[in-house]
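See structure below.
Only a single protein chain was left out; the remaining protein chains are all shown in position.
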């Protein structure tokens, strides 16, 4: 029994975590040919960066109508400035390995970051620029000017440089610590940057430019992720969680103020928030308790129907109009009750079977709402017509339908709902994280890991599963009551199976069991189709494809929960060491 | 829990103390197969009882009957003066915890978290408490953590709390399972082949650990194949052959019983494999 306590280095030494390709390219890290290798890669990389910069100053097409005019030499357009930024980042990653910045390289400098950046730049130029130009102009490939080809070559060279760079024995960026104020500053700046990027991105009208911007953000993120930046960030954030939380909410609250009273983006933002709040509730069921729920949308629907039936709408079917707070509570409790009923089979069935049971419940809910129309049953829901004309919310005289002024900035109807939903999602995140970091959360993990062993260790398996179902349903029901007012009407077809699939996809795509990931997944799934109307017809096709590809190549989601990642990659020993090293770094 | 002496308590003294666990006529049939047949067993407080027998003798099946994983076809089990509740979870609450023959840790949790899960049934923070984070929650959470750390130290894993269970060496995983079982505050601990796969030094350490557990007032029941280990460890040994209790007595008696020798030499080649729950 060794006395190795939290020394990730000694773990790393036992197994080589690099892929065979890296080793082939680099030889052994200490072998004499490493400096030559470094020089060669360095030169290739510099040439690549030079080509990228050159490309940014060249013409990309003759057609001035495309991509915000990139026809000029010596005067970069927006999408070319993106390229410049990416080139600078590549230069930075090169210079930390050799030259003036190499002192930083003691900590930074995973060559995978540079490689990912190079590949990303190439894809950016091929898809977001090249394909976008060639597909919109009649001349097809003939519409491309040399600048694009120069850039692609540059991107490939950067990728090659990243590939050829010898593996580098850095101390590891995750050991790098700065004074607390600096770390806090980094967190705050990043959040502010995210807000600025969101406001900027939503302001882009031209879909092609929007796609280019998204590609740009994705490339930068991929470079940072592969370079280990997010590992470091997750440790830093672990130490300053409150700061991140406050900064994020401050940024989110500030968002409507950037919109100058325009409703276009705010209406998208509110629908994103409703979706995200529901997905976060589902995340408790799927991400924490590990139960697959394919009928989750029914809980949102239950809340919405309760909200509608007890509202002041002339079409409301129940003649009792309590204040909204009461309605919200009733909606949530009714959904929770449904959750209890739907959850009760978990006592006897699990896994795939449970998923099908929940799907069947979801369909039963939709069909029931459809049938309670007065012909096939009591008239509670007006069947397929639904309950329309639900009035605006009104809290103590504050009318959600009216535009209010806030320090001279107009706050519109959608912004009003946006603020309310922000509070709601904040509450749901609070519930999620606090449950996760508690005795109950540990019980859920234990159940996911080994249900029988958990039971044999005294964990109340059935109780915890039911709790997840009922708790998740409660939150979705709460969101539903707000949704009814925000949408103005409630109909059964808003709550069909496909919506449940979308919610599940948001959780899976973002990263089960994470807060940031699921928010990101919800934003991607809801925002992109709204913003990219031109592919509205292909939305579902791409959605299906995305699910298949994600499960094949990155089942743990974009933002991986470390433990979840291990569950999906059961035999990856290097990953297990890595996760442990990061964990140790966080707790010390 | 102290980490005091490890000297064996004389067997006679333990047998005078009150009974903590007793099985009466426990029989388990699977279809036509009788895996366990009318086995009686009595365990006193502070006693270490060994359960031996050739492969397929029904040891693990008997264990599973004791821990509520199986409901015995006939017979009854009493724990601390009450009949054994029917579910594994309730058995743990009643004061009996176990380890598994094939280690069943929560692989992707840290060692400390594994032990903290063991505290689940002795803590009570519900969802509301967890969300509101009042003083009660903090107190309980801290106590859980402290107790888990204490138990890790007790089994000799004090410095490894933050390691993932799956990254621990085999011997440490076995100790961690014991720590997790102890976290449930058991009156009786059932260990299913605790030294399987251990080297002699680790086996020796394991023996000391079991003595230490006993010295803290718990009774221990051990299934083992390692005869030397069992005879050095236990106050009393039961030998199971083909589901029936063949011999019971102090280690010396069982060791020298010709039927035990016969069962091991004659029986082991006929039986094929250990039954697994």
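Note that the chains take the letters A and B in the order they are written out, and that residue 1 is the start of every chain.
The definition used in the following text is that contacts are C-beta pairs under 8 Å (C-beta built on N, C-alpha and C of every residue); 3 or more make two chains touch, one makes a residue touch a chain.
Heads up, the rule we're going with is that contacts and distances are computed from a predicted model.
Between the listed names "Formate dehydrogenase subunit alpha", "NADH-quinone oxidoreductase subunit NuoE", "Branched-chain amino acid ABC transporter permease" or "Multiple sugar transport system substrate-binding protein", the UniProt record for the complex's undisplayed chain reads "Branched-chain amino acid ABC transporter permease".
Every shown chain that the unseen chain touches in the whole complex is listed here: A.
For the options A:68, A:238, A:345 or A:426, the residue in contact with the chain missing from this view is A:345.
Checked against the hidden chain, the listed residues A:237, A:252, A:316 or A:357 yield one contact partner: A:357. Touching the chain that is not shown, out of A:292, A:328 or A:558: A:292 (per the contact rule at the top).
On the side of chain A, the interface with the absent chain consists of residues 292, 294, 344-345, 348-353, 355-357, 359-361, 363-364, 367-368, 370-371, 375-377, 451, 497-498, 501, 504-505, 508, 537-538, 540-541, 543-548, 550-552, 555, 567-568, 570, using the contact rule stated above.
As a working rule, only the chains that are shown with their structure count from here on.
With centres defined as mean CA coordinates, chain B is found 45 Å away from chain A. Of all residues in chain A, those touching chain B in their complex are 1, 3, 5-6, 11, 430-431, 434-435, 438-443, 445-446, 449-450, 452-461, 467, 471, 563, 566-567, 576-577, 579-580, 583-584, 587.
Residue ranges of chain B in contact with chain A, taken from their complex: 67, 69, 87-89, 92-93, 97-98, 100, 104-110, 113, 116-123, 125-127, 130-131, 133, 137, 140-141, 144, 156, 159-160, 162-164, 166-167, 169, 171-172, 180-181, 184, 202.
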